[in-house]
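One chain of protein is taken out of this complex; the other chains stay put.
A and B label the chains in the order they appear, each numbered from 1.
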Amino acid sequence: MDVKTHLLQMSEAHGPSGYEAPVRELIRQAWQPLVDSFDVGKLGSLIGLKKGSGSAPRPTIMLCAHMDENGLIVRQIEDGFLRISRLGGPDVRLYPGLPVMVYGRRALPGVVGLPPPYAVPIEKKPNYPVYGDLFIDLGLPTAEVAELVSVGDVITMDTQVIALQGDRLAGKAMDDRACVAAVTACLDGLSSRKHSWDVLAVASVQEEVGSWGAQTEAFHLSPDLAIALDVTFADQPGMDGNTYPLGDGPVIGLGGNLHPALHAALHAAADRIEMKLADEPFAADTGTDAWPIQISRNGIPTALLQVPLRNMHSSVETISVADIERTGRLMAEFIVGLDADFLTKMVWDS
Amino acid sequence: MTDTLANNQLEMLRLLSQAVGVSGAEGDVRKLIRETIKANLSDLSVDTMGNLSAVLKGTGGSVMRVLVSAHMDEIGFMVASINDNGLINIVDVGVHDNRYTPTQPLLVGKDKTPGVFIWKPIHQSIEQQTIIESEDMLIDVGASDKGGVKAKPGEYVAFASRFTELSPTVVRGKAFDSRAACIALIGLLSGDPFPHDLHGVFTTQALIGGRGAAIAAYRAEPQAAFSLTGFAANDLPGDPSLSDYAPIIRLGGGPVLSALDGRTVGNRRLLEHVRSVAKAKGIPIQLHASNDIQQPEGSRLKQIAAGIPTLMIGVPIRYMGSPNSLMNLTDLQSLIDLMRESLAALTPDVLETHNA
Partner (left out) sequence: MPDTKTLDRTLIKTLVESWGPPGYEHKVRATIHELVKDLADEVRVDASGSLICRMGSGGPKVMIAAHMDEIGLMINHIDRDGYARFSTIGFLLNPTLYGSRVRFENGTIGTIGVENSWHLTTIPKTTDFYVDFSTGANSYAQVAVGDVATMWRDYAERGDRLIAKSMDDRIGCVVAIETMRHVAKSKPANELYFVFTVQEEVGIQGARTSAHGISPDFGIALDVTPSGDMPKNEKMAVRLGDGAAIKVRDAGHIVPPAIKSLMIKRAQEAKIPYQLEVLDLGTTDAAAIQTVGAGIPSGAISIPCRYVHSASETVDANDVVACIDLLIEMVTKPFEVS
């Protein structure tokens, strides 16, 4: 399986929060040969079931990576220009001059514009630009814009993946499709290995606006264990706090949001295949799908695996393909090692 | 009813207050409580969040299930990274009042290595009269390089406060909001049974979002819940009775009922019920009606599943959030008495559903 091509396709596909259908279908195609069945959740998450070899009823593990990306939405149409609101948490400073695609009656390419510097009132400059300043220019006559675009149409960045040297890719929506690719890699790895547990691969929706897909799928699927996957900050200039080198392997979360026994078991799996696995401490909220999954229903022991990424929430999010492949391999190794009584061995205060 | 805590309860309070149990790592506290209650209660369990649950079977007089929670966790820090000089960077666990923090003795990591804060740069914070924030503080355990620090990133740091009796009724120490609640719940579980089943839950991660209580309540499916905790007392110099706006919670003024905590409105019917019981039994009470959030567990409990009528009730604590806070033992005893009487008198008609 070619992880690089798979990720490149996903990155260039569109799927802002709440409107994930195009990228969902792409993922469905990629998972088709690797899973036994599909389901789509009430809010649009994709679930692929890969059955285990154990005797039924089998315990289940959920692998959850979100497929939505940050986007924009048309708030008002003003003289043929589009005023916008956010879908998710895009960085406003990175939008001016960016090519975008507006999903009106048909897909319309456009660019994010700003008034020229001399037209900006001086009192606005300290916080400039803010969302209210930005607009989208489709280069179309006003009447045609009115015909083709409506309030509420969604917008994504219209950028292509840039293959850097080595195994690095730069593009939009690597957060978190890099992790969807890791799940794909895991499923691929499991296709040639025996595992007794059922695996529920979930490409979740609406993470960027509150992890709603993960929360509802955790309730729906009610798995026995869960691994949430997301990106974390890679080393780059000007970063405070913990960052991790690109290309040095996955990073595992640590703290109250994550189950200590599951954390230890993933470390043991990494040791078995001599893979480096760095720890990232979280004081409380990891800001990922792991947060709602952990306290769904009766509680679900949850782990968090992360892929380091540079330039988060931009059109040039940069990752190393090797990190993705390793994350997939680690999950496959862990799942192969899950035996029927794994859950009974997860005790507190031992 | 007694006016003061029994000696064994006081000793337990000492142990619990001095135990380490930062949100997400409550193991030591859980062990202490489990050892204490396991003799009387056979039905103990620990769930995936680490909550310790016990059921005191009812006498059969009522089919209700009532949940009483007491959280085990306290605020603290987590080791974020260790620098080359052997100093430790930390992040806050829970919400801190950093006016109290810089000079407090610490226990660092699993080995509970003693440590102190150093901060940078002190002249600036003095000149500007600013509070030293956690990101400007580092922990010194006496190591001279990275290798000299045993604690690893992800391990927890707690305050090390000695529990001290200032008078026969007032004690000084840390984590009273949680550990006094634990004493009260242990007391309720250790006494005579109620008409209904009492689900006692010693919860985890209350201070980072009431997360332990979320799954404990989902499991127990109670018809009503009480969350035991602490409330900041503000009967301080400057004569607050003259104050223009501060609501007054007094140390020694009796248990505090939460009518409003942040945006969490205490269940109207449970509030009325406990108030009337307090009046009938002559137990003094105080009302908390504030937009400052003291504890997120009540907010969480009331929104579990199809909704659980919930009331937060607790002891007043001066300098809450400080590792050297003050609590009045009579308030704690009154809390236990009031909860016991309120639970004994709780019937389904108290709840809104029965008054449609």
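Throughout what follows, a residue touches a chain if its C-beta (ideal position, glycine included) is under 8 Å from a C-beta of that chain, and two chains touch if they have at least 3 such contacts.
Just so you know, these numbers come straight off a predicted model, no measurement behind them.
A.B. asks: If I consider the whole complex, including the chain that's not displayed, which of A:Tyr95, A:Trp212 or A:Phe233 touches that chain?
C.D. replies: A:Trp212
A.B. asks: For the chain left off this view, which of A:Leu8, A:Val23 or A:Val74 is in contact with it?
C.D. replies: Spelled out, the listed residue whose C-beta touches the missing chain is A:Val74.
A.B. asks: If the hidden chain were put back, which of A:Gln29, A:Ser150 or A:Ser191 would touch it?
C.D. replies: Among A:Gln29, A:Ser150 or A:Ser191, only A:Ser150 touches the chain that is not shown.
A.B. asks: Identify the residues of subunit A touching the omitted chain, counting contacts across the whole complex.
C.D. replies: 17-19, 41-44, 73-78, 83, 85-87, 132, 150-152, 206, 209-210, 212-213, 215-217, 219-220
A.B. asks: Can you name the residues of subunit B that touch the chain not displayed here?
C.D. replies: 223, 241-248, 259-260, 263-268, 271, 287, 289-291, 299, 302-303, 305-309, 351-353, 355-356
Definition applied: only the chains that are shown with their structure count from here on.
A.B. asks: Can you name the residues of subunit B that touch subunit A in the complex?
C.D. replies: 23-25, 27, 30-31, 34, 46-50, 77-81, 91-94, 152-154, 204-205, 208-209, 211, 214-215, 218-219
A.B. asks: Which positions of subunit A touch subunit B when the two form their complex?
C.D. replies: 241-242, 254-257, 259, 279-285, 294-295, 297-301, 347-349
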